[in-house]
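Here the complex is missing a single protein chain, while all its other protein chains stay put.
Which chain is which? They are A, B and C, in the order written, and residues in each are numbered from 1.
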Amino acid sequence: MDKTLATLAETVADIPDGATVMIGGFGGSGAPVELIHALIDAGPKDLTVINNNAGTGRIGIAAMIDAGMVRKMICSFPKSSDPRAFTERYLAGEIELELVPQGTLAERIRAAGAGIPAFYTPTSYGTELAEGKPVHEFDGRPYVQERWLKADYALVKAELGDAMGNLTYRLAARNFNPIMCMAATTTIAQVSKIVPVGGIDAEQVITPGIFVNRVVEVPNPQQEELLIRSGATYA
Amino acid sequence: MDKTLATLAETVADIPDGATVMIGGFGGSGAPVELIHALIDAGPKDLTVINNNAGTGRIGIAAMIDAGMVRKMICSFPKSSDPRAFTERYLAGEIELELVPQGTLAERIRAAGAGIPAFYTPTSYGTELAEGKPVHEFDGRPYVQERWLKADYALVKAELGDAMGNLTYRLAARNFNPIMCMAATTTIAQVSKIVPVGGIDAEQVITPGIFVNRVVEVPNPQQEELLIRSGATYA
Amino acid sequence: MMDDIKLSNDQIAWRAAQDIEDGAYVNLGIGFPEKVAQFTVEGREPVFHSENGVLGFGPAPKPGEEDWDLINAGKKAVTLKPGAAFFHHADSFSMVRGGHLDVAILGALQVAQTGDLANWRVGNKGVPAVGGAMDLVHGAKRVAVITDHVTKNGDPKLVETCTFPLTGVQCVTRVYTSLAVVDIEDGHFVLREKLPQISFDELQAVTGAALKTQGEVGDLVVPEL
Partner (left out) sequence: MMDDIKLSNDQIAWRAAQDIEDGAYVNLGIGFPEKVAQFTVEGREPVFHSENGVLGFGPAPKPGEEDWDLINAGKKAVTLKPGAAFFHHADSFSMVRGGHLDVAILGALQVAQTGDLANWRVGNKGVPAVGGAMDLVHGAKRVAVITDHVTKNGDPKLVETCTFPLTGVQCVTRVYTSLAVVDIEDGHFVLREKLPQISFDELQAVTGAALKTQGEVGDLVVPEL
């Protein structure tokens, strides 16, 4: 079994127009910048993108939006230090937004990976984000029914990876990455280093390879936060 | 913060009659034998015990049943190489059984820890174990609604622990232990070794201390499987 | 006559193993299905999943070298292959229920032409025990059954409707029996292979529901084992 691919370009080449794409990371932590930029090069249109945020500056997801690739964002917090890309298109009615509370977003993604089509949560009960959703009372307390959230592809960033797709993450760069690996039909991981199979202790694997389809090595990956602070642009 | 206690006896001393107690482990792997035996010494009655199995031989959970402490078992597989303790009482109508499919048991426990009061699963749909449970169709497929499963106490076995309650597990001894830590009001962990706070790398913590209330060191813990094979009895 | 020609359990397991692709993620039920691992096709490396939180386990260790913290769902000691991973029970059944497994192979008391499976309980007596069976039947892209074609009494195990308590509804996609390989499609048994020594009619006679065919029926040819 060898899930490694040699180039970023070939890992994303088959992502079609109209695909739903989960992108890991929280701010710059764990954001797969190189995979995103490879996807911009590939250029599919009409994408639905799932991420906690909606891009910052002129790189990463913001650059996807600038490139006109994104039809809809599903996220919890489409604001940032420089949210121009999303804000301008949103206010112009050119991009759709599904706003989801952060914990509900995480749980919907996890539910998709776990084969749970729906669950109940106290989150958002009584708010406008619960409008139209079924409500049910358990033990005298009202809860909102939420559905799983699946994707065609997930782009994630990890630290170590092996040919079987086992992954570890660096520090808080874990965030949405492990659950997105579970929730997509095809999961593509950029890793800082590919190690031989067996090079990650079985007790220390965070994402077991069963959740990962493609692995590409990106040594010394760029840190999105630093790119943004340097005013970098990807176009 | 120091969650460590010096003796097994004091970790379980407050478990009252009628308590619901989750006990980690799958077969002998990860079974907290010393904690169970300390609980037998403490002697609360009328307990509801949650475990994948229902005890084997004359030690551990089987010894709890022999001691007449268990009113009800919630488990997926109350059979084993030597299930006498449970079988005899069950057939005599002296112990109640709630039989739960293994994956549903795990997900109900996880849901309790995650604040999800109910969820839908394909598991058990159309079977006698789904009788009386709400059924709902999502995307054209029927699912069974299951409720969270909480406990007053969880007894778990871990490998390393620190004073903040952070835990790691040995090999497949992880099984139900991490999710039971999340689902109980009070979680008690026996660990093979207490390490200084910071002695477990933050990336390698499996159960964060927030889910653990008490830690007791049991160096060279007994392996339940070997006890059973030796014909040991705890009474 | 059929008792003389029918496949042994090893041979049924061998046949099932031929359909497991290289790199497939596979869960084998406790007991008879565990045999399938022994017949992994040369050059293929399936990855075996165990409900208790192990992916990538290998064969049993030598006697005396068991580590009882490293067991499979049948509570037998196993070894690890390179690239293995441990995880907790909720994550383990996420793999199952979430459809991440390629193949699950289970035993059966009865399989219905609808794909319904009964394999956990014979009646209402004794202590019921279900384990992970009800999860596994919904857990894999392919849910296959290996079984004798008939019971010890000669009653069909492939039936129109299960009479034993169900494990799952419309879940089985293929059945490997001691006489045949049968797919379940659109509520029907479709015969794919049969032992060359028996006729279609003979097979139909020991099958509790209609066997359909689509194109040619292959010969079920299995080595001596």
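Worth a mention:
We take it that a residue touches a chain if its C-beta (ideal position, glycine included) is under 8 Å from a C-beta of that chain, and two chains touch if they have at least 3 such contacts.
It should be emphasised that the depicted structure is a prediction, and the values quoted were computed from it without experimental measurement.
In the whole complex the chain that is left out makes contact with A, B. The chain that is not drawn here is touched, among residues B:A31, B:A85, B:V144 or B:M182, by B:M182. Contact with the undisplayed chain is limited, among B:Y90, B:Y153, B:F211 or B:Y234, to B:F211.
Touch with the chain that is not drawn comes from one residue among A:T11, A:T48 or A:N175, which is A:N175. Seen across the whole complex, the unshown chain contacts subunit A at 26-30, 52, 76-81, 83, 86-87, 90-91, 97, 99-107, 109-110, 121-129, 169-179, 206, 223-226. Residues 1, 110, 112-116, 162-164, 166, 182, 196-198, 202-203, 205, 208-211 are the ones on subunit B that touch the missing chain.
We take it that only the chains that are shown with their structure count from here on.
Shared contacts of subunit A and subunit C, meaning chains that touch the two of them, come down to B.
Of all the chains, the one whose CA centre sits at the greatest distance from that of subunit C is A.
Centre-to-centre spacing of subunit A and subunit B amounts to 34 Å, using the average Cα coordinate of each chain.
Rounded to a whole number, the gap between the C-alpha centres of subunit B and subunit C is 30 angstrom.
The residues of subunit B that reach two or more other chains are 107, 121-122, 169-171, listed in rising order. Multi-chain contact residues, meaning those touching two or more other chains, occur in subunit C at positions 86-87, 90, 93, 96-97, 138-139.
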